[in-house]
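The other protein chains are all here in position, but one chain of the complex has been omitted.
Moving on, here comes chain A:
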Amino acid sequence: MNKLILGRYIPGDSWIHQLDPRTKLLASFYYIGIIFLANDWKSYLVMTLATFFMIWLSKVKLGFFLRGVRPMLWLILFTVLLQVFFTTGGKVYWQWGWLAITQFGLSNGAFIFMRFVLIIFISTLLTLTTQPLSLADAVESLLRPLRVLHVPVTELALVLQIALRFVPTLMDQTTKIMNAQRARGVDFGSGNLFQQMKAVVPLLIPLFVDSFSIAEDLATAMDARGYQGGDGRSKFRVLKYHRRDGAAAAGMIVLTVLLLLLRA
């Protein structure tokens, strides 16, 4: 259950933690955009240094970021190998029929690898330092202009927030029901595919029943307290930009300029 580090908030009060969630969300997307500007070892070095600087600012241990890479490792290796074998140009180090390892192939492979790792690091940084609910708030706030087009932004945000709120609850419930069924002799994750699929039924049905009853209770509770979304509703967590958000934006611009100057 706890293997997916992507999406786990680690409490803290570092500089990064204190940034406005909108800043972090936008900066992460921006960063993922500009990483495609990097095209040689100098520009990748700058991006790498910048990333490690941000990780250092967050005061979260490096191990968490490495653990975030692990589930994606096979995908990354596969892509890197494709790059290595199918890029031509430069010195040829090894050849077998139409398969060849070339200078450009190797460097492209290394770049792709770095790009993957840096993108995972940055997304991990975002989720490790931002509470899911703040992220939902940020999404709502950033999508607000779409209301002109009659997009139900507040309702969508509410759905997102409720979903996020109940992820831990449902994970707990999953563990409990799995244990209860294990105690009745179910072997999860063993046997052939058909047996494994059959073993999931005693887990999924109670989980569905539970989710529906949670949803019903929540709806009743919200109704009973007169919940109403939309314009008139004030917020408990008010988002406000501070000076450090400006600094973060400036940092991103400096990074972009450096990249543009250094790239080949």
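Here is the rule we go by: a contact is a pair of C-beta atoms (placed from the backbone, for glycine too) under 8 Å apart; a residue touches a chain by one contact, two chains touch by 3 or more; residues count from 1.
Operating definition for what follows: contacts and distances are computed from a predicted model.
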{"item": "Per UniProt record, name of the chain withheld from view [\"Ribose transport system permease protein RbsC\", \"Phosphoribosyltransferase\", \"Acetolactate synthase\" or \"Energy-coupling factor transporter ATP-binding protein EcfA2\"]", "value": "\"Energy-coupling factor transporter ATP-binding protein EcfA2\""}
{"item": "Candidates A:Ile119, A:Ile177 or A:Leu239 - the one touching the absent chain", "value": "A:Ile177"}
{"item": "Sole residue of A:Asp40, A:Glu155 or A:Asp187 that reaches the chain not shown, by the stated touch rule", "value": "A:Asp187"}
{"item": "Touch list for chain A against the chain that is not drawn", "value": "2, 10-11, 173, 176-177, 179-187, 190, 201-202, 205-206, 209-210"}
